[in-house]
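One protein chain is absent from this view; the other protein chains keep their places.
Chain IDs A, B and C follow the sequence of writing; residue 1 opens each chain.
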Amino acid sequence: MKIAIIGLGYWGPNLVRNFVGQPGVEGVVCFDVQAKKLEKIRHKFPMVEALTSYDEILKRPDITAVAIVTPASTHYSLGLQALEAGKHLLLEKPMATTAKEAEHLIAVAEKNNLRILVDHTFVYTGAVKKIKELIDAETVGDVLYFDSVRVNLGLFQHDTNVIWDLAPHDISIMHYVIPGKPRSVHALGVNHYNGVEDMAYITVQHDDKLMSHFHVNWLSPVKIRRILIGGSKHMIVYDDMQPSEKVRVYDKGVEITEEESLYRSLVQYRIGDMFAPRIEESEALSLMAAEFIQSITNGTAPVTDGKFGYEVVRVLEAANQSLRNGGQRVFLED
Amino acid sequence: MKIAIIGLGYWGPNLVRNFVGQPGVEGVVCFDVQAKKLEKIRHKFPMVEALTSYDEILKRPDITAVAIVTPASTHYSLGLQALEAGKHLLLEKPMATTAKEAEHLIAVAEKNNLRILVDHTFVYTGAVKKIKELIDAETVGDVLYFDSVRVNLGLFQHDTNVIWDLAPHDISIMHYVIPGKPRSVHALGVNHYNGVEDMAYITVQHDDKLMSHFHVNWLSPVKIRRILIGGSKHMIVYDDMQPSEKVRVYDKGVEITEEESLYRSLVQYRIGDMFAPRIEESEALSLMAAEFIQSITNGTAPVTDGKFGYEVVRVLEAANQSLRNGGQRVFLED
Amino acid sequence: MKIAIIGLGYWGPNLVRNFVGQPGVEGVVCFDVQAKKLEKIRHKFPMVEALTSYDEILKRPDITAVAIVTPASTHYSLGLQALEAGKHLLLEKPMATTAKEAEHLIAVAEKNNLRILVDHTFVYTGAVKKIKELIDAETVGDVLYFDSVRVNLGLFQHDTNVIWDLAPHDISIMHYVIPGKPRSVHALGVNHYNGVEDMAYITVQHDDKLMSHFHVNWLSPVKIRRILIGGSKHMIVYDDMQPSEKVRVYDKGVEITEEESLYRSLVQYRIGDMFAPRIEESEALSLMAAEFIQSITNGTAPVTDGKFGYEVVRVLEAANQSLRNGGQRVFLED
Partner (left out) sequence: MKIAIIGLGYWGPNLVRNFVGQPGVEGVVCFDVQAKKLEKIRHKFPMVEALTSYDEILKRPDITAVAIVTPASTHYSLGLQALEAGKHLLLEKPMATTAKEAEHLIAVAEKNNLRILVDHTFVYTGAVKKIKELIDAETVGDVLYFDSVRVNLGLFQHDTNVIWDLAPHDISIMHYVIPGKPRSVHALGVNHYNGVEDMAYITVQHDDKLMSHFHVNWLSPVKIRRILIGGSKHMIVYDDMQPSEKVRVYDKGVEITEEESLYRSLVQYRIGDMFAPRIEESEALSLMAAEFIQSITNGTAPVTDGKFGYEVVRVLEAANQSLRNGGQRVFLED
């Protein structure tokens, strides 16, 4: 199987590196509109084949799959062409800029019996997989909330706001680990400089006992990457800035002994041990690449398939719609 | 001057301790509806006088001022009685449960030429005073945002939600340090257990370039007390959980060289030194007590006067109104 | 039972507070050579009796026990007088300034059938008790090393160096949790200012597979209170500056599959979960006070009895002897 990587900016070369070494991959083909970037990748990975047009790639019968690692605004049209040319499709996150586009890509893939994988890399990290495990195994109990902070200085983008840039990570993690459907979205943000929001707060309501919240910010003096997950049995802190023990699980909680009581003394706190489970250290991107190859080989849906990517886009789209309307609630229809 | 402390629950004894040692205070008188608490305070502070009714206190001509340290729902009626009896008034935060009540207290105080101080203790800490200094001296430049997280496990209260319990601290800090007026408020929260919200997110919009945000939560496995303040010249992290260097000032920022440009390369990041100014270590509560005594002696308004307390209540009230209406925007009128 | 507290400087009032509330204690009597301090304690604890001479205390038949909270250089003579007057004895750490003095106090106490407790408060903390539990239960396995850092700015003392001031804490913890006897001691230090060492390093050798090390320093810009304990099965980090999870237990280690092999690949690392056990939060000083009362009532030896205090003094004395001799090894005889 040969795979083509389209777009060799910041992230593309990482995909090249991970597909070059991937079992089941016979060859990696590359394309970028900037000849300089093609040259650079050839210098670094001499075994890679560089083509000078996207069309050429789509016409090559020996190329089984295409990975689109270009700006988000081009995902839909480039992805659609690939699917129509009969190629399996790997899309960078977010998979599209509207839910409608995402739905169309999924429909075309289904019709042509092709796989789509959206590169929500965090879902393939040891930390996030461990968190899902802890929730699925009922260690956490009822999930009470999901609170994410992803802030740092930069990277300002000219064609997209901070929600489209940073929130796909956290929304994909939420979608992966939290059972139940988002029902509505609120978002508020500010653009201080160049016309796109550089900070925003997003609230997602699942049901009346579960809320998720996201703080994304390009203007923070410190880098914070932290998710708190409240649970009725255990609570989780996932701090991605820690060099080790990124996931900490607290045996902490509240017990209301008589729910109808008015008196505080009947609220009991439970404070037990904390533990930090060992986290698998394999590179997430390599696991994602393997998942893509396997989904093609076996004809099965990958974890972050088109439907998964669509659910993320739906929340992003709703968040941006709320943002445009001064923070009004936007309902997500079934 | 004698001062009476009403309410000897968790916080009252701290006020007793700070007024007992305060220059200008000749005597401290105490009252609580629970005789056991009066006994306990007498045991700990034998020099304190304990009276057995609030009426008695109000009638005593030698008592100049009254401090109300009772549950928030009683602040208004107890405070009003004190003002009508001609006593200067210290009120625990929040000063009342509605803006209307707060306004009425202010009006009565003005009519009777009495002082009101609301015990927003954080305003008297070295850390918050330093932050105000940095903003007033234009070290921060234009304030871009104010982001506060105050979360921990408990303390659940039966008569008030997490907004009324925790947010007064952060809203008072915001009101003290941020120039400009809040224009509107959004809030969303969840009650998981006993009928009151145990977690909430509040967004305050000042103008289209400045937003404040508050995360208050009784269900967090870890204790976080952190405020980020973005500025065009410097940015501040105030981490109250640090044993030292609580306020860190970062020479970091963004410079847009050509605002209309579409190209990312024209966004410049400035990353310079960080410094942590020395913070004055005097006990905030003692400074607050001194401010109250001084305001009575000199007939001047204290920093956290009735108007200050009213502004905080206004935001709290709007936040709760938004909460009741599924996160709808509530405008704050002038 | 009545107990007398001698010395009301920095620490004495804490003992007063803890004995005042202690079950089994009928009265607390105080003495200090400075009348001002006696007055102050009377103001704070009106139920306490203040006497104006040590002799008077020793003669009072209703006083069962005496706590010596004076500078270390006076522990021996004041303690000896108390024992000779038939009083049970609580001594601040270190119990004496030479091992010989400590031995003599023990001998006199034994002859008169009296208890000695040395106030090594750390031994009574939840954290240190938990560490002992983990070592005793073989969770740690063979102890490989004990490494302690206790550094901060000040408090400079004029009559004692940093070893006598800070190291008693860590040496008492070592003595409590580490099985096996110290065999020899090395120490090096510097006095930069006023004639006493303000920083020092102490190494204690137990046997050829176990070493303890102590860094004590009055001249550090940051406060560090951290003990690492290496073990063949688990390793411990005890960080007393953490607000919670002070004791962290790591399932980490090394396994040498073929000991005689020269090749690195046969060294295996084991990296598993980390856990932070819940720590009991009772005040250590109160538990120490209870232990003292109980040892008197039951005629049993307290955990930190005279022998315990003697072992600590022996190491301190050897460390200072090594310090005087340019870091030469000093053997501890049986």
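Going forward, contacts are C-beta pairs under 8 Å (C-beta built on N, C-alpha and C of every residue); 3 or more make two chains touch, one makes a residue touch a chain.
Remember, predicted model here, so these are calculated numbers, not experimental data.
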Any idea which of C:237, C:287 or C:312 touches the chain not displayed? C:237
May I ask which residue of B:278, B:307 or B:324 touches the chain that does not appear here? B:278
Consider the whole complex, including the chain that is not shown, and state which of C:98, C:220, C:244 or C:294 touches that chain. C:220
For a quick check of understanding: of C:45, C:122 or C:201, which residue touches the chain that isn't displayed? C:201
Note that chain B touches the absent chain at residues 245, 251, 271-278
Residues on chain A that touch the omitted chain in the whole complex? 46, 222-223, 241, 243-244
In terms of residues, what is the contact footprint of the unshown chain on chain C? 144-145, 147, 149, 151, 153-159, 186, 188-190, 192-194, 198-199, 201, 203, 205, 208-211, 213, 215, 217-222, 228, 230, 235-237, 248, 250, 252, 254, 256, 259, 261-264, 267, 269, 271, 274, 326-329
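Following the convention adopted for this analysis, only the chains that are shown with their structure count from here on.
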Based on mean C-alpha positions, which chain is nearest the centroid of every protein C-alpha shown? B
Distance from the mean Cα position of chain C to that of chain A, given in whole angstrom: 53
Quick check on chain B: which residues sit in contact with 2+ other chains? 222
